[in-house]
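We show some of the complex, not the whole, and keep each chain where it was.
Labels for the chains are A, B and C, by order of writing; each one numbers its residues from 1.
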Amino acid sequence: SGAFASGASLKPVTFAYDFPGPDFELIPLVVAQDQGYFKAQGLNVTVKFPPDTSTTTKMLTTNAAQFGFITTTDMGVAVNAGAPVLSVANYSMSNNWALFAKPGTSLSAAALHTTLKGKKIFSYGDTWTESMLPFVLKYAHLTNSQVKIITDPTGNDLTDLLAGRVNFSTSTTNYEIAGFDGSKVKGHLSELLGTAAGAPNIPIWVYAVTKSYAAANPSTVKAFLAAVKLGTEWAVKNPTKAASEFDKAYPRSGYTNAYNLTGWRLTVPFLTNSSGQYFTQTNAQWSTLAHALKSISLISKVSPPSAYYTNKYQPKG
Amino acid sequence: MKRGLLFNLVVPLVSLGLLLLVWQAIVVVFNVAPYVAPRPLEAIQSVTGNWSILWPLILGTVRETVYGFFCGAALGLLLGVAMAKIPFVQQLFYPVVLVSQAVPIIALAAPLVLILGFSITPKVVIVAWIVFFPVTVNVLDGLNHVDQDLVSLARVYGASRWRTFVLIEIPATSSPLFSGLKIGAMYAVTGAIIGELAAGDGNSLALYQEHANANLNTAAVYGTTIVMTIIGIAWFLLVVGVEIWATPWQRRTVARRGLRHRGRGGARLLDGANIGARST
Amino acid sequence: MPTHALLELREISKVFGETVALAPTSLTISQGSFVAIVGPSGCGKSTLFNVIAGLLKPDAGEVRLGDSVVTGATGHVGYMLQKDLLVPWRTVIDNITMAARLTRRVTAEDREEARRVAEQYGLGEFLRHYPSALSGGMRQRVAFMRTLVTHQQLLLLDEPFGALDAQTRLEMQQWLLQVWRDTDRTVLFITHDVDESIFLSDRVIVMSPRPGRILADFANPLPRPRTVADLTNPTFIELKSRVMSLLHGSNA
């Protein structure tokens, strides 16, 4: 495959995002498309958006999409449910989930017990927050009944936070801070990374395929990841251009360029591990995650790491 | 009547049973994975097997549905009466009432929560928002069609406006009123679910469903959908029952404890809807 | 003819926009009499009744009932229309006592009287029926009983039998005469049916086309009690032909 493929012989594949609409985390894909990396790999990639975040897995297993972008918790849940899916690469390498408070609020790991006690904490009800929050509460020596968790899947945590409806919100730094910039409220959000308060430092998003697809189309999976990697690297080097390419690809997304750019810039630091590598998954990340999910009863049994992932389709270097 | 009643209970159940059969057939024939779509029995078991967890959530949803229904019904009645009685109010409010229904309710949930907080209130408001409309429109229409000669007759007898309203106009509007209530009842639970999604205290049927979905526990997703639907249908049937009880003249010859029945239903928009209470 | 004036209309008139519904009209009705009013459609008969009942305020003139002026006031007559206006959500007995319910609490006596009247006039078995179970004639009878138990001395009947078929109508007329004889009321009765007006009344008032006024006021010499045979009685025929010639002019 690859370099000599002509337009006619491009292999059509479908990529399902994790969210009903496009946002800046899709930038590596957009760039890979725009810069012709997919084409160079002989791929014609169509991007689709699921009705909700848990449908991406179903789209993979029903072959409505061949590649998917999901959270590692989705992955854990899917394997637990018997869905034959497999993570082929990390998207981000670390955990940028955090607690947030209004500008000027003091938020430190040391004083967490008194800061959170009796307060309202916003959650989208997503499994990531549900599995991270227990670590933080444990760290702060708080039980579930000593805080009030507000679960609002259709709301906007920032609005509720800024309007004083909740005391703390939970989200990932890239989305939260990019969103906050749109509010034109002065100052900076107070922020406490989950990893600074007991949460494990594990990746949040991965690229996934089904096991059968990977087994039958190893070169396609490799080609896909190779192109995405090039796209990622290009976007890391050229954040401004990358954000504009996203704007061009999705001119009617409803996001401002500023949001996309800020969001992408805040995403970049989390894309590589401590040795500067993209994509590489580890046994440790998956077993930590599986145990965390088991501890909140989200999954019934912890599978061996190899049940969740493989690095073997990743480009070398 | 006896055969009719049996028939009218059996046929709906048969047709709903057929629905389950079709579902089962599709899942089996296309060999659909359980996390994509469950079999009917799995869906039902996911409810019965977690009954102790679900029961309080169901109660919560029922509570929101019922409170919202009553608020909406009261508001609808009030507004309908005010609009029928005061032409200026009608002129002023009719456009607003219409617009209120054209607003996509899902776009409304978030601002409502922001304004009303994370209590039961926004859920009740959303349910009421859905329920009041058919009630208002039907009451307005009903009051506008009350025989004016009957109203004049009451005046000739020396009746006050209030007594005329209570004793003549309101009962004369019972049939459209109940039509409005039945439509409202049917959609009320949808409102409660939208509200629960937007204003969760972490403990609601809608969130349970959402979590089950995130969990790829598709059986529970379908199971809770069935439960929600049953809440809606049950509430609807309850209103139908109240109508049958409250408007005996629609199907009886003789006041209660009499024996003979008449076959004519009296409800309007949902005339055919009185399952189990019509003779064919 | 009767002695004591119950109702007195003095120069009543009524205009609707550009329509003169009623030209100034005066009329005196004595206590206990049965007066029929005939006249072409739209001549103002119902308007006259509405003024008497107090539903309409006349543009000019005065309505006197007994010793008091009741112009524009309500609550002093029994009233009945072609439409029976029974409420479908009440049983026969509750329809009969409706006037009481509309003004005050319905007492045991009210219900007792309603039952008595209904039994007396052939509806005793239907007290707990809803109106929908009754035939047209039965419904009009209930409507009339409802009018009766208001205990108003003056009853205004506006084409009460207009919607009934001829035979039922004849039965109802005989029935009405019987009730009237029993209960000693004063009846003003609008009809388009000349036979009916003569068969029932002591006095036939003929009104002109719009603007309505009184063309003629015939005393009815037909003796009582009356039977169907009277319809072909020469006295009857003579009065009928006089009334008809007034109504149909040169046609007759």
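As a working rule, contacts are C-beta pairs under 8 Å (C-beta built on N, C-alpha and C of every residue); 3 or more make two chains touch, one makes a residue touch a chain.
Remember, predicted model here, so these are calculated numbers, not experimental data.
Although the view holds one copy of each protein chain type, the assembly as a whole is A x1, B x2, C x2.
Heads up, the rule we're going with is that only the chains that are shown with their structure count from here on.
Chain contacts in this assembly form an open path, with each chain touching only its neighbours along a single line.
Inter-chain centre distance (chain B to chain C, centres taken as mean C-alpha positions): 47 Å. We define each chain's centre as the mean of its Cα atoms; on that basis chain A and chain C are separated by 86 Å. Once the centre of each chain is set as its mean CA position, chain A and chain B turn out to be 41 Å apart. Contact residues of chain A toward chain B in the complex are 52-54, 57-58, 61-62, 73-74, 77-78, 80-83, 120, 123, 125-127, 130, 149-156, 159-160, 163, 165, 298.
Of all residues in chain B, those touching chain A in their complex are 33-36, 106, 109-110, 113-114, 117-118, 197-202, 207, 210-211, 213-217.
Of all the residues in chain B, the ones that touch chain C in their complex are 147, 149-150, 152-160, 163-164, 167-168, 171-172, 174, 247-249, 252-255, 258, 262, 264.
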